[in-house]
Every structure is written in structure tokens, then in C-alpha cells.
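A single protein chain has been omitted from the complex, and every remaining protein chain is retained in its original position.
As written, the chain order gives the labels A, B and C, with residue 1 at the start of each chain.
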């Protein structure tokens, strides 16, 4: 059960580290169609067509690619003290972020969570023009909004406990390893009533596997694949288009030119029922990853984004999981 | 602020009254593709492809068409006493419904609300097979789930107060009349973070204008129009396909052979931000009803479903609004 | 049977007269996404994304809007003398057009046909870059190519005889008036094996009702409607989106700011069978115009583009048909 005063609303935004802001702008803005809210020599604050908030994607210049932080929006600024207390009770370093320190954002907390991830909690953000009915501004992938984060770490069961029992997330779908004593291999956890706001997956970690952005429909995904192929971004398309078994979403995984990974995502479902029973998958089910049975490239399991500590500025060291980090049919793929 | 113990989750189901169950099954099941969960000589319990609950649409045999009740799902059975107390404090007749009395449903409350609408509150419902990934069972309109109710009544401002201040709904979009002292003409209110669970619109009432069911995408709407035109349901298509200004959804309004109205609905947005400011429209804005400016047929304003009292079994008498019940450009349409 | 040496290949291009080239460019190029091949102070030569020829749409500055000419591509320049002979045998004025006189085009013939329409026949045109796989250049309606012309004239039966027996077209679909002695009311005639290259419809004439341009699919039509509504072109959408009964195509009719009319068109069929029997419709069939039964606006029957004589430069005088010019259900619409 979530503690009193901890009411997380949704996955809010992510900060990606890119080596060349101009090149990143060509990819995210000129090609994929993210909307620029604000920019500086060091950062681009971007949003989707559906966003009424200042940003859901921040691109920050950095010599090393990776993730600066992920952020959850909470219902009220009054939630922040309880979150701080909870984090500190777990020994996490917490760094208050003042209103405006991150452009457009109110007071917030930035921490290194119990698993080494840089996580921010914020309650308010400047309002901006809604582009949803500015169809004359739609471009590229028609990115609507941030939907979820997918993170990799060696011990999913521990993170599950943290997100569900401490932070009040609910489990929508789960993957278990095979055999008589299955381990929890992955979980899709939600605050907003969709499939998820965050997915936890087994792998060397702490790393962020991807951020998933919502697009309107399958045709938008297909159009984006054609566009990327025409615009010289052939290598950016890592996996898909395809249909996930888990989440039922239609997807395309993209790598920017620094290797950061995002997902174009559409077509999951409403999970509002209070008695929702998590949907269970087995790790080796061939339809779990891609409902059509298509193979997943090895890079999708091997590679993920490093995370930078908000306190030290260093990238977190990786720890390997004790259990296998991919389905049997990919065990030999490196 | 919602009272303690009143946590409405979503629009849950609707009971439509039909004169011929066999004919209604041909329309809703064989043509539109609703899934049959259970049936009797007097009722059909139907659900969408995404539903994991027993039913979201009940068709009940009746000599007169109309609406038996609309129902909201609440988070916990423990919410029911507080709701009962609230209703009774407003002088509403409340009728407890025992587990199983409505098939598949747990304990519930059925009432005549302060505006004469038959409204049910329930917390639990039997689980059933999820058809979401049974694409071999997809038919017709590919109806996913119930999304919202749209009700008509003479005084929207009073109902707004009830839904927002007593029941804890939040306002997503609003329409006002023109002029220097505008009146609230319609409001789209939500509990789940989409555009709405219930819309309140000005008109003779109490009547239910329609129930909106979610379909996967615009192509599903278009496919359904072709199908209905081929299958002899030309007259069932009252309005659309088109894009709404309000809600941004893509729609097609259908009338069953008793004249009951449902909407196929797709493509609204996430409204999870805690500081959401309602989007405002003026009644005469030509893009409010249909974003492309196409005219709305007069029947869409004139006709709606009568509601049957859960206590007397009689249909509610209608009261006309004091303010105009349609945009200026339709004032002469009868 | 077509005479020797008359082998028409397809509807090739159309010249529309516009009062303001800059404003027309905003509509056709910036909004709808036609590709500019070449321009001068007096003309814009435009093509679709699929065209490998210099132009399929010419916009010419003119004080009066309307149609400068429609043009058919023939298989070989050697066909031109036989066409000239045929035209002159019918008393038509023929004006040879030298290579390059119309930019990008080889030698051609421009005539006033037996019904007063300005018609050009040409065999060759400069090749240009194919944009079909330049998805990064797709914009607006994603116009692929010209598909057909639709012309209005008082006596369809006579024009049918000319197109079928003199020029070698074949009839794909036909509409007849009601009653015991039906008249041919409209015909869809082809050279390329689709539904049509030219449609003949009953009405005051000679006028050109519209030019139909192919778009990839229904979603492109829908996207274009959203775009036009956002970009301030609400009044440009005259009819649709919808599904035609005749041709089975999905359509949206647009008027430019001079009132010239084009159709976005997708989804007809292959008509290659040598023994094709024309599909017959009755004028009053409600599904003939729109398969979904939606009403057609009166302007669609009343208004069409005037045609300018290639010899006198004057616009042709109109003659009314002897038979009714619209379905019964629209007889009173003015």
C-alpha cells in the first residue's frame, strides 16, 4: 500500500544525454516531430502533440550518452515531503530541485533510488499550447506523449516490492522464468490505468532500456518507418514494427545516433478495474515479445542506456543478474 | 472534493431496453461484434473485446425502448454505504441490489438520482475471458469497451455541481452559451483519466443521449460504416463518421432498430495532469460538434433515450430547459 | 472500336485557372502537398508523389477561375495525326501545340471537342524524379497522381458514343434515370484498367465537375480532413469523407479558394477483364452517391468549373439538359 501523501500520477518525463544537440534535434524534432517548447545551448525541452505540460523529453548535451533522470508526476506538491522521508528511510540520497531549476517545472525531488536509478518526483509544470488539434503541425511519428519507462536491473523482485508496496504501483502484466520454481522476470506496473508507467526487466543494471512514447495508431508507426528509411535513418530502426504480446501494443524501437533507445507505442488497453489480476507470461513463450512470433534482435536484450547519478555525475556501475537475462531461444545471441 | 469513501472508477455498464431480443442480437452481436457472456429469455449480457468483466452492455426485453440504468464502478464495496448516505441526504430513492441479482455483479445500489436518472453503483463483477488477443474473434466494429455516457437534462449547472462536488468527477471540457453572461451548456466529466466518463448536455430531460463504446482506431469506424451499409443497416447510421472538436474523438453514431443510440468512439487523450484546466468551447463554434465543420442532423439534437425509474418502472417525464438546446445554426431544425 | 492509331493511355493532366498563384500555391503545394516541378510568374507545374512525368496539374493565373484544358496521354506521337483527322471530321477546331510550348511536354494537339470541352492529346513529357519512396517529402493529402476527370454536359448519351466508339474508351459503370424508358444519366469510362479516366454526368454544360487525384488510402483522406480543418480551410471541404457506391472509392471533395473542385480518391478496383459488363445503377439509389446513404450537398450538383476555349479564350456558354440533373431526393435543392 502506498504511504499517506504518496500519489504518483504518471510517468512524466525523461532526460536523455546526447553528444550533439543539433544532430539530436534533427532526429527528434525535424524527423520524429517532437515539439520544441524551449531550448538553450545545453538543452532542448520537448513535448508531444497531446502534452499540455512544458516537456516530456529533455535532451541534454553530454560527452557520454545515457539517461540523466526519469521523472514521475505526483498529484500535489504536498506529496513531496512524504516521498523524501520514504527515500531517506531507505538510505537514498535526495536532492531538492527548486522551481525553475529544471525549466518549466515546480519544486521537485531528485534522488538516486534504492537500485541506483536517477528518479525525479515533481508536482507541477508550466502549461503550454495544446497541439492536439493543430493537425497542420503534425509531423513524423506524430508523437503524442510519454507513456512509460522500461528499466533493466538485476533483481526485479526487489524493485517490484519497492514500486508496488512503497510507491503504490499496481501490477498489470508479469513474466516469470520457466521451471518448477519460477522467478519474477519482468513486471509492467501502472499508476495511470493503462498497461504501465514503468516496466521492470531482468538484465545488467541499473540501466534504462527505453522510454515509450504514444503515437495515434498503427498507421503512424508504419508511416514513421517509411519516413526514417527515406530520411537516412535506416540504422535507427532496431526492432519492429510489430505487435507485442505483453501490453498488446504495436511498436517500433528506435535508437538515436548516440544509441539512446525510444519506443513508438500504440494500442494498449484500459486497466481501471480495481480487482485487476495481473496477466502472466512465461519467459520462453514466443508470442510474449512479438505476438506474431518474429525474432527479437540480440541488441535489444544486450544494450540499454547507462544512468548518471544526480549526486556524483558518474554513470552507475552495472551488476549482472543471477538469473538468465533473455529467453532460451536467444541464449547464444551476443 | 469527493466525500470520504466515494471513489468512482469508471463508467461501468448500461442497460438498454429493446423490444425484440433476437433482432437486437443480430445488430449488437452478429453485426457490431459485441461478445455474449450470458443470456436468458429476457436479457443479453454483452461485453467488449477488451473487457475482463462480465458485461458492459445489458439488453433487456421491454415493450418500450429506452434505458434501464447506467452504472458506475466504484473502487470498493466499502464505498457503497457512503454513496447511499449521500443519495438519501439528497432525497433520492435507493434500492440495494444483491450479489447475483444482476448476473455476474456483486452487491450494488440502484437509485433514481437527483435529476431523475436511474444510476447504479457497483464494486465487483465476475471475471471472464479476455478477448483482446483473440483476433480471430474480432468482428464488426471491434468494440473494445464502454467509454462514457452522455445524458441530457434541462439544468446542466446543477448536475455539474452534483457530479463534481458530490461525486468527485473532474471537468475536462466545457461548452458555454454565447453572449455576455454565458451559461454552462455542456460538460465532459471524468474519473478515469480520459476525456470523460459522463457528458452532461442541455436538452429536454432526463434522457440518455448515448453510450459511447471504444473501438481501436479510425479504420475500424470506417470499416463498420461499410459493413452496416452492406448488411442492410443504412438507417442505423445517424451521424458520421467524423472527428469531434470536443474530445478530439473520431465517431460514428448508431441507432438500433428501437432507436436506442450508441457511439463508436476512438482517439481521445490522457487527462492525468492534476492541474488540468478544462478546455472551453462556445456553443456556436462550427468545429465544436464536428471538427471538419460538417452539419449535425437535427435528430441528433431532438432525440434521446427515455429513462425508466428503478422504483416505479415508469418512464420519467421530460422537462424542457430554460436555455436554448442547440447551436444557432440548428435552431430551426425540428 | 477505336480508329487505327488512336491509343489513349490515361487521363494525363489538367489546367486549372486561379486568380492568385500565391494563394493557390498555399493550398495545393503547402497544404495538399503537390510537388512543384517548375514555376513561372503565370503558371505552376505540379505533380503527384507517384508521377514520373513533368506535371499532372497546371495552375494558370487568370481573372476568371475554371478549366484551361484537360489532357489525355496517348501511346505514341504517331497517334496524333489520326486524332487530328478524327477531330476535324467532326468539325472541331484543332490547334497544334509544339514541344515545349507547354513546359515539359512534347508535340500535342489542343482542341475544342464536339461538346465544347478544351481537350489536349499528348504523347510525351519530360521525366522527373520519382518521389514515391521519398517518404520524407510526403505532406498533406499525399497526392499520388491524377486519376480521372468528371465532366458535366447536357447530353451524356452523345458523349458516350464519342468516347466509346470514336476514342476507344470502355464503360465500367453506368447510371440510368428511373422509369420505363431509362436514359443514360452518367457513365464512368476507362482506358487504363481502373474504374475510369473520365466520367460523363448530366448537367448544364460544358463544365468540368472535378479532377480526381489518387491518395494512398482512407487514412490519408482522414488525415487531410483534419489538416484542412486545422489550417483554416474548413470551407474547402465540400463533401465527405465518405465511400462512393459508384467506383467503390473513398473520397473527399475539395474546393480551392477560386471554387475549382478536386477530389481526393482512393480504393477503386482493377477492371482488366476483356469481357467486363458495366455495373448499372439507378439515379435515385441512395447508395449510388454515398454507399453509407449520407446526403450529397446541393452545391455538388449545382456547381462546376467553366471551361475556356483554347481558340477564342472565352468561357463556353452553358446549355441545360432535357432530363433531370439530380436524384429526386435533391430536386428541390438549389
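The criterion applied here is as follows: a contact is a pair of C-beta atoms (placed from the backbone, for glycine too) under 8 Å apart; a residue touches a chain by one contact, two chains touch by 3 or more.
Worth saying up front: this structure is predicted, and the values here are computed from it rather than measured.
Residue C:127 is the one among C:127, C:165 or C:280 that touches the chain not shown. Listed residues B:134, B:280 or B:314: the one in touch with the omitted chain is B:134.
Screening C:61, C:84, C:139 or C:192 against the full complex identifies C:192 as the residue touching the chain left out.
For chain A, the residues in touch with the chain missing from this view are 218-219, 222, 225-226, 228-229, 234-235, 237, 241, 243, 250, 286-287, 291-294. What chain B contributes to its contact with the hidden chain is residues 31, 133-138, 219, 223, 226-227, 229-231. In the full complex, chain C touches the omitted chain through residues 9-10, 50, 52-53, 73, 75-76, 123-124, 127, 130, 132-133, 144-145, 192-193, 214, 216-219, 245, 248, 267, 269-270, 272-277, 279, 291.
Going forward, only the chains that are shown with their structure count from here on.
Overlaying chain A onto chain C using CA atoms gives a rotation of 180 degrees, to the nearest 5.
When each chain is reduced to the average of its Cα atoms, C sits farthest from chain B.
Although chain B and chain C carry the same sequence, what matters here is overlap: shared residue numbers make up over half of all numbers found at their interface. With centres defined as mean CA coordinates, chain B is found 34 Å away from chain A. Spacing of chain A relative to chain C, judged by their CA centroids, is 50 angstrom. Contact of a single residue of chain A with at least two other chains is seen at positions 133, 219.
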